[in-house]
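Of the protein chains in this complex, one is absent; all others appear in place.
Chain nomenclature is as follows: A and B, assigned in order of appearance, with residue numbering initiated at 1 for each chain independently.
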Amino acid sequence: MKRRTFTVATAAVAVLGLSATTALSQELNIVSWGGSYQDAQSKAIFQPVAEKMGITVKEDSYGGISDVRLQVQAGAVTIDIFDTGSGGGARGGAEGILEPLDYTMIDVSNFVPGTYQDHCVGTITFSTVFAYNTETYSDPANAPKTWADFWDVEKFPGTRSMRSKFWGSLEPALMADGVPMDQVYKVLDSEEGIERAINKIRELKPHIAVWWKSGAQHAQMMKDGEVDMTTGWNGRFDVAIKDGAKAAYSYDGATLDYDCFGIPKGAPNKDLAMKFLAEASKASYQANMPQYITYGPTNRDAYDLGVIDPETATRLPSHPDNAANQLVIDNAWYAKWEQHASQLYQDMLTE
Amino acid sequence: MAVADFAPGAVAEPQDEPHATGLRDDAFRERMAMLGLCSPALLLVLVVLVSPVAWLFWLSFLANDGSLSLEHYERMIASKSYARIFWTTFQVSTLTTMLCILIGYPLAYFLSQLPPRAAAICLITVLLPFWTSLLVRTYAWLVLLQRKGLLNNWAIELGLWDEPVKLVHNMTGTLIGMTHIMLPFLVLPVYGAMKSIDRDYLKAASNLGASPVSAFWQVFFPLSLPGLFAGALIVFVLCLGFFVTPVVLGGGKVIMVSMRITDNIELFFNWGAASALGVVLLALTMGTLYAASRLLRLDRILGEGNG
Partner (left out) sequence: MAVTETVPRSEALPITIRRVTKTYGQVFALDHVDLDVKSGEFLTLLGPSGSGKTTLLMALAGFTRPDHGSVSFGDTEVVRMPPHKRDVGMVFQNYALFPHMTVAANVAFPLKLRKVAKAEARERAERALETVQLGGYGERQIDQLSGGQRQRVALARAIVFEPRILLMDEPLSALDKKLREHMQIELRHLHEQLGMTTVYVTHDQREALTMSDRIAVINHGRLMQLDEPRRLYDRPANRFVADFIGEGTFLPVELSNGSAAYAGTPLKLAEAVNETAAQELLLRPERLSVLAGAAEPEVNVFAGKVKELVFQGESFLMYAALADGAEVAVRGATNRDVMERIPAVGADVHLGLHRDDTVLVAAGED
């Protein structure tokens, strides 16, 4: 519903505003996820870059990569730059609805490895970790640390929660099953490997009280004490902890994922957008993000500028100390296996 | 034509049937005018109801590359989860409907026996949930029912039970939330049917020797059945497509068709897979309604009314 309205609205804007856009070609239309995340982006990146380049940036929130697809398919593109999850960027690229990025202009030489792709350049990193209730597991020396601990209901009795979708769920299962981190995607690259991961989750299923659907939900559950351990996104847990949740998490064995910027095929100001991304990918802008929200930069140089206070820096997903212990998400694997894996995951869930 | 009617001899008409043709034409024109008056409504129904369903139907037969194919339906057969999801959907709908009947019927009966003023006030309280956001009501149940929620805390404090009872993030929670939300849909038609039952029927039953209990079961209850069926049908059909409440209160364990539809849009990036689910749900719903109407002879019960 929302999506349809959006399309109709943008189509109308495209027709009515086309001349205006061409006349003022020094304007970019950027869309992102809204909320506190986009506020942070606006203050740390969008507006400072616009100021530097002497252009105007018009911001909007949107419904995800499917909005981009609809615009491209309708031939009425109004978006110049959008923010998406790495998976969305990979799919958009594979579908051919995105402009390839010019990496001679955009400097990714010191990015966290794997946080950029042909059609989408990383801007922040986040991790899928597990958080545990510090009242249930109150001895810090004996707190759950690894995915094997997450699975060990004898040593750590209590309720668990995992995501209701397979994204980010199979990797921990394999690690819990003893697969070394650097072998995870290799093992997963076969039907047997996927089966193995699903079986491991099946084993934990009786102890899973809730299959969570959103970040807000898993944060709230930790706050309310609804479950004792849950997978989830580090930023959300930080907010919950700041809000008084008795919870803690570590980056060991977490999966590192990122959000990235892309340009829709046929964007009205494609060249300007490319220049904008080259500027916005610089460490000096990315370094400003953590003061607004605890997501880490993709450009590792940001840690060396002294902008991020050391205390905060050590808590960010992409901080070298944290990144070293994490598995970077492999979008190629997702592109290849997601429909198959998703199906098996759903079968397991409905058993 | 109209002029010809008044010109003698212009139309070959038997002398003893004057104006027969003209009167027939008038009748025809009148019918056409009535049809003309209805046409905006018909058009609206066509545009708003028929065309989206037709579009959905069409999309469900398109593969990702745009060619005609049955792949979306084949997937439904191949994967075990779909059958289970449909089963869950019907299970939740049936149980919710039954709970609504168990709670809603006595409630409607109570309301129908109140003096009009008191009934109006009570009806407003029944309808109140209609005016609050569905999401708010659903989350309110979460707050009440969760592991460290109000209900568990009180019960443990009062010593009713020692360990938190799992009231939510499962079928129980889903049914509680759905029943709460669906209740007015059952109460209203049942209340309406009960109000329209002539009190003289009950007096007659009583006069003929029926105790209050047998007057209720032999006269009042059968006469309220059309309302009960209408209400139960509305609840059942609304439940089939329900989304928010099972998502929030089901804890991912109660997976209904509507939820899989949104998942499929996310997963397959096209409407086809989701459309196919919609088409099957629609077909199963229609099938259920048909079966119900045959089984319960609804047409007859509904047709008889309270005359």
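Simple rule for what comes next: a residue touches a chain if its C-beta (ideal position, glycine included) is under 8 Å from a C-beta of that chain, and two chains touch if they have at least 3 such contacts.
Keep in mind it's a predicted model, so treat the numbers as computed, not measured.
Across the entire complex, contacts from the unshown chain go to B. Of the options B:L186, B:V219 or B:V257, the residue whose C-beta touches the omitted chain is B:V219. When the omitted chain is restored, the residue from B:S51, B:S133, B:N153 or B:N207 that touches it is B:N207. In the full complex, chain B contacts the hidden chain through residues 198, 200-201, 203-212, 214-215, 218-219, 222-223, 225, 304-307.
Definition applied: only the chains that are shown with their structure count from here on.
Between chain A and chain B, the centres computed from C-alpha atoms are 40 Å apart. Taken together, the chain B residues at the contact with chain A in this complex read 75, 79-81, 84-85, 88, 146-149, 166, 169, 247, 251-253, 255, 260, 263, 265, 267-269.
Contact residues on chain A toward chain B in their complex (touch as defined above): 66, 69, 91, 95, 159, 164-165, 209-213, 224-227, 338-339, 342-343, 346-347, 349-351.
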